[in-house]
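Note that this complex is displayed minus one protein chain, with the remaining chains in position.
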Amino acid sequence: MLLQFIINGLITGLLYSLLAIGFALVYNTTHIFHIAAAGIYVFAAYMFWLLAASLGVPVFVAAILAVILTMALSLLSEVVVYRPLRKKKTSLNVIMIASIGLMTVIINLIAMAFGNETKVIESSILKTFSFGEVIITTPQLYQIIVSVVAIAAFLILIDRTQLGLQFRALSSDETLFEALGYNKQQSFTVAFLASGLFIGLASCVTVYDVGLDPNMGMTVLINAMVAMIIGGTGKFKTCVLGGLVLGVLQSLTVFWFASNWQNAITFALLLGFLFLRPQGIAGYKQRVV
Amino acid sequence: MEYIFHIVIMLNIYIMLVLSANLTIGLANLLTMCQAAFYGIGAYIGTFFLMQFHVPLVVIIAVVALVTGAFSLLVSYASVKLKGDFFVLATMGFQLIVYTILYNWTPVTRGPYGIPGIPGIRILGIWEVSGVYGYLAISIILAAATVYVFHRLHNSPCGRELRAIKADELMVQSMGRDTVAAKAWAFFISAAVAGVAGVIYASYVSYIDPTSFTLNESIFIISALFIGGIGNVKGPIFGALFVVLLPELLRFVGLPDAIAANLRQIIYGLSLILVVYFRPQGLFGKTVLK
Partner (left out) sequence: MFLEIKDIKLSFTNARKETFNLLNGVNLNVEAGKITALVGGNGTGKTTLFNIICGFEKRYTGDIIFEGNNFNKISPHKISLMGIGRLFQGGQLLPGLTLMENMKIASDETVGESPVSLFTRPLATRAFEMEREHKALDVLEQVFGPDNKYLSMVNQEASSFSYGEQRLLSLARLLMGNDRLLLLDEPTSGVNPVYIETIERIIKEMVEKDGITVLLIEHNMQFVRKVADVCAYLEDGVITKIGPTAEVLDDKSVRNSYLGL
């Protein structure tokens, strides 16, 4: 029984890792508090639903298309909202306010178009797989496969490619980055596309399992942010660690207490880490001047 | 006609809320995302007192202000230990935890079932205020008092100190001023006013539940602040006007309620983006967030 909960927690944790990576790709590079990511998540889900459930597109194709559309929206938010503000040298706090506005617009456009009720994509009963005591559902299997592949690709990207180096350089020293001859704008563009990719993947593979409604974005965003912080703000790889830890701890909370306290543990972890260990489990120790 | 009174009452409540947010966000440059948490704490604490004790209005307001203000010490502490985005996140965390407690601590708060039948406020222990006229009068008086208090604060050495702290906190410390205390006072007053707005709201609608005091509500208050204007008194007032009157305008135009709710949110969101780009101090504001 406990093992089932831990496995469930790890699977959810993988999804949190994807989301944390999606958020961190923007936050670490541009230092923008990308609250609109909540809206991008919801958009991905509804595009998936629209294609798969409403238009009858085969699920795999629908997911891929939805992810591509999400990447486009992510890029669009950079071009239409963030870039003009950055050009005006708007402060980061103020850009965050614009991000809040953007999130509101996206979520409410979707609610207006599709309605506020919860929708489902797959309502038939799917196969489950047993591994000893542990049961894994088909959606969970998809979640595992997609997450593991995406995370593995990401780890390779961040450590061993030119692009990954650029992201890491951007996150620690913007001026040096430019001095080395790299183009900030280009890297930002790619970062936003990649962010859309990870958020889109996480969204599709989650809502296939649990359904969707326009207001689910905020909770998801908070989980992503907490995962990033637990792992270690400012670093990319630690998002994976943070996501898994958060997923497992949430699951254990449900196991030991009750499901309505699941959120409480998330917020407790958030405050706990912020006050007691702001660098997360494995992040940079910041020297406050 | 009664309906117009209802709008005016809600307007007054939001004037108090947005002005309270302006003290910390607009003057001292501390971006707090937990105004709705204080609004909610005030509402629930006030409700508790209203339902248990028959005390006059003044006492209720004083108690709610003090208790809600006391909760602000947590946020003050956060502002000392955490800087920048971490502080903003901590205020979000505070907001979420308050909501979670209101929602889950059912024995005390009745959780999602809410608390119905909240009695009216008593003025001088004798007259119970329960009609629209009563709340109209109270809300106007309290909103006016709030405007007066904040006007005094803004245009005083106190306001000057907060603006100086926004400009360069270390320099202000080196001039012999206890900036931690100054910020703590700003948080306290901001929370207290939001709390009083909460108890008036609770008494007026006579039913509260946690869904009125969510992170989304905090975001709503902040949106009103940034659209209306930060750093002065008329900006927040205009912001409150905007967010309270817009839904009525949409209703007047004849939009079905289902679409109206989403449409007005879209307008708020779009307004935020446009204001931030074209007029970052807000439509009637004075300063820009750093």
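Order as written gives the chain letters A and B; numbering starts at 1 within each chain.
One rule holds in what follows: contacts are C-beta pairs under 8 Å (C-beta built on N, C-alpha and C of every residue); 3 or more make two chains touch, one makes a residue touch a chain.
Everything quoted here is computed from the prediction, not taken from an experiment.
Student: Out of B:R177, B:K234 or B:R279, which touches the unshown chain?
Tutor: Going through B:R177, B:K234 or B:R279 one by one, B:R177 is the residue touching the chain not shown.
Student: Pick out which of B:A164, B:I237 or B:L272 touches the chain that's been left out of the picture.
Tutor: Of these options, the touching residue for the absent chain is B:A164.
Student: If the hidden chain were put back, which residues of subunit B would touch it?
Tutor: With respect to the unshown chain, the touching residues of subunit B are 152-153, 156-158, 160-161, 163-164, 166-168, 170-179, 181-182, 185, 189, 287.
As a working rule, only the chains that are shown with their structure count from here on.
Student: Measuring from the mean C-alpha position of subunit A to the mean C-alpha position of subunit B, what distance in angstrom results?
Tutor: 31
Student: Which residues of subunit A touch subunit B in their complex?
Tutor: That would be residues 33, 81, 84-85, 88, 90-98, 100-105, 107-109, 111-112, 218, 222, 225, 229, 260-261, 263-264, 267-268, 270-271, 274-275, 278, 288 of subunit A.
Student: Where on subunit B does subunit A make contact in their complex?
Tutor: Touch list, subunit B to subunit A: 31, 78, 81-83, 85-86, 88-90, 92-94, 96-97, 100, 103-104, 215-216, 219, 222-223, 226, 259, 262-263, 265-266, 268-273, 276-277, 280, 288-290.
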